[in-house]
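For this view, one protein chain was removed and the others were kept in their places.
Each chain gets a letter, A and B, in the order it is written, and its residues are counted from 1.
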Amino acid sequence: MNNALLLLAFPLTAVFLIPVGTVFYKGFGRFLSMLSYLAGIVYGIYLFPSILAGSKTVIVGNWAPPFGINLFISPFSLGLVILIFSAAFIIMVTDLQNKGKSGQYYLLYTLFVMASAGMVLTGDIFNLFVFLEIGGIASFALIAAGASPMGSAGSLRYLIQAQITSLSMLAGIILIYSASGVLNIAVLAQFKTFNPAFAFLALALLLFPFMLESKLFPLHTWVGGAYLGADHPFAASMSGIAATAAGAVMLRIVLTLANPQSGFGTAGKSIQTMLIILGGITVLIGEGAAFTEKNFKKTLGYSSAGQMGIIAVGIGLATKDALAGVLFLILNHTAAKILLFSVAGLFSKVSGKEKWADMKGIGRIYPLPAALFAAGAMALFGIPMFSGFWGKLYVLKSAFALGGLAYAGAGAILLGTIFEGIYFMKISHTFFEKSDISLERKHYPFFGIPALFLAAVLLAPGLFPSILGPWVQASVKELLNPISGYVHIILTSGGAM
Amino acid sequence: METILFALSGLSLVMVGIFGILTKKNIIKILLGLNLMETGINLFVVAMGFFKGGKTPIITESFTASTMHFVDPLPHALVLTSIVIGLGTTALALTLTLNYFREHKHIEFRGDNA
Partner (left out) sequence: MRRNESLIHIAAFLLVIGLSAVLYAVFTDTRPGLKALDASLKERVSYHYLLKTAGNPAQPAERKVTVGKSGYEDGSANIVTAIVVDYRALDTLGEVLVLFAASAGVGLLMSKRKRKIETEASPIVTTAVPMIMLFAVVVGLYIIFHGHLSPGGGFPGGAIIASAYMIQFLAFRKKFSGNLFKILESLAGLGILGMGLAGLYTEGSFLANFLPTGELGAVFSAAGIMILYALIGIKVASELSSIIGHFIGEK
C-alpha cells in the first residue's frame, strides 16, 4: 500500500525534470506537468475501489506512526486528491491557448498542486506545515507572475499575512508537542486531556493558516489584491484547489483532533462554535463585497469567500447531514469556480476589459460561454438540478435541526445567498443586454470542451445525487467516527503492507 | 526557570515583530518585522525542547537509558526546516519588493493601491 505515495511522486518527478527539459524544448513544462496530473488522476482512480473497501495508511521511511510521518489514504482524502488533480488538469487545458509561459511557471504550479494534495493526505501536523509553506511560496510567486501590474502588491500583502498565520501555526505545533510529545494527528486524537484554555489556543493557532486560505472573516483582507494580481488560471486554482485543500484540512483537524472524545474535547466544541460564527460573518461580508465589486476577478474571489463561509458553517455544525452538504459544496465550488474563471478569462481576453459592467452584450456574440457562466452561477447560488442545491439544502437542514446558534448561521447563509443571486443575475443579464459592442467572433476550441465537461460535473450530481452516494457516505462515516476509523487504522497500521 | 526565560525572550521578539508589521508602511521594514517574528518563534520552538542540564543531542560517548541527559532534539530539527522556509520566503519577498518598486516608484504600502 505504501506505493500510494506515488500520488505525490508523479508531480515531484515532473517538478525535477522540468528545469532540465525546458533547456531543450520550451513547451516541455506544460506537457510534463499535465502528464503528471493525468498520471495522478489515473492512479487515484485505480486505487479508489480498494480504498472504498477500507482506508489504508502509508508509512514514510519505514517508521511507524508516532515516530515517522504517515499519509492517510481514505475515501475522503483520495477523493479530494483526485478532485485536486482533475481541477489542475482542467485549468491547464483551459489555459492551452496561452503560450509564452516559462518552464518555471509550470514548475511552481505543479509544486502548488503537489503541496495541496500533500496537505489533504498527510497525517502529521508538522508535515502539514511544510506542505502549506511549499504551496504558499509557490502561490506568492504565481500571483505576482500574472500579467497584472498590481501583481506584486497583492502578492506581498498575501505573503505577509500568510507568513504571520503560518508562523502562528508553528507556535501552535510546538505548544502541542511540548504538552504531549507527539506530532501525529492520530496519536493526539486519542490523548488523555488537555487544559481547555491551552487546547483552544493551540488549536486556534493551528487552524489560522487554513482559515486564511479559505478566506474566513478576519483573515480575508488579502483576497482583493491577490485575485486582482493573479491571472485567470491561477485565480481559478486559488479558489478551486487551495480553498479545497484548506477546507479538507479544517475538516480533518476539527473532526479528528477536536472531536468530543479526544483530549481536546471542550476546546473542540468552542472551535466549532467559532467556525459557525466566523463562517456566518464571512458569508455576509464575502457576498456583500462581491455585490458591490465591479472588477470581474475580484467579484469571483469574494464570492469564493462567501462559499467557503458556508463550508465553515457546515464544518462547525459537524452533523451527518451538514458534512454531506459540505462535501457536495466543495465539489460544486471547485467545478463552478473553474468554469466561471475560464469564462471570465475568455471574456476579458476578447473584450480587453477587466470589469464585468464593461462587457455589455458580449453574450450575444459568445452565447455558449455566457450561458455556461449562467449555469455556473446557478450552481453556486444553489438552484435545484445543480449539486450546489443539495449542498446548501443539507447544511441548512442540519442547521435548522440543531437550533440555537445554528439559526444565526442559517440566517446568514440565506441572506448571503440572496445577495449572491442578485449579483450573479446582474452579471448574466449584462452579458445578454443589447449594446453596440462589436467584436469579431473567434473560435476557442480549448475553452468549449472543458467548460462543457465542468457544466456536466455540476449537473450530474445535482440531478442524480446518488452517483456521489458511496463516496459521500464513506467520507462522512470516516469523518464522524475518527477514533474507530482514522485513529484505529493508523495506530494499528492496519492495511499497511 | 531557564526554559521560561528562554521562551519569554522569544515571545517578546515575536511581539516586537508584530508591532513593527502593524505600524510600519515601508515594505522592507515590514519584512524586517516578519523576520524578527520568525526568529522569535524559532527561539520559542528551541526553548520548548530545552531541559535543564541537558547536553547537545550528539552521541559522543556511550550511555544508558537512565543516565541519559540530552535536550530534546526534535525541536532543533523543526527549527532547521523553519529557518530554510524563512530564507525562501524572504528571498521571494525581496524580489516582489523590487518589482513593486518598479511599478510604483516607492516601497510603501499606501491606501491607493489595493
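To be clear about the criterion, a residue touches a chain if its C-beta (ideal position, glycine included) is under 8 Å from a C-beta of that chain, and two chains touch if they have at least 3 such contacts.
Please read all numbers here as calculations on a predicted model, not as lab measurements.
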Practice problem: Quick one: say which of A:105, A:208 or A:341 touches the chain that got left out. | Solution: A:105
Quiz prompt | Residue ranges of chain B at the interface with the undisplayed chain | solution = 3, 11, 15, 18-19, 22-23, 48-49, 51, 54, 56-66, 68, 70, 72-74, 76-77, 80-81, 84-85, 87-89, 91-92, 94-96, 98-99, 102
Quiz prompt | Contact footprint on chain A, counting only the chain that is left out | solution = 2-3, 5, 9, 12-13, 15-20, 23, 58-64, 66-69, 102, 104-105, 107-108, 111, 114-115, 118, 126-127, 130-131, 133-134, 137-138, 140-141, 144-145, 152, 175, 177-183, 191-199, 201, 263, 497
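The working rule: only the chains that are shown with their structure count from here on.
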Self-check item: Mean-CA-position distance for chain B and chain A (Å)
Solution: 29
Self-check item: Parts of chain A lying in touch with chain B, wherever the complex brings them together
Solution: 126, 130, 133, 136-137, 140-141, 144, 149-157, 159-160, 163-164, 167, 170-171, 173-175, 177-178, 183, 224-225, 228
Quiz item: Where on chain B does chain A make contact in their complex?
Solution: 14, 18, 21, 27, 30-31, 34, 37-38, 41, 44-45, 48-49, 74-75, 78, 81-82, 85, 88-89, 92-93, 96-97, 99-100, 103-104, 109, 113-114
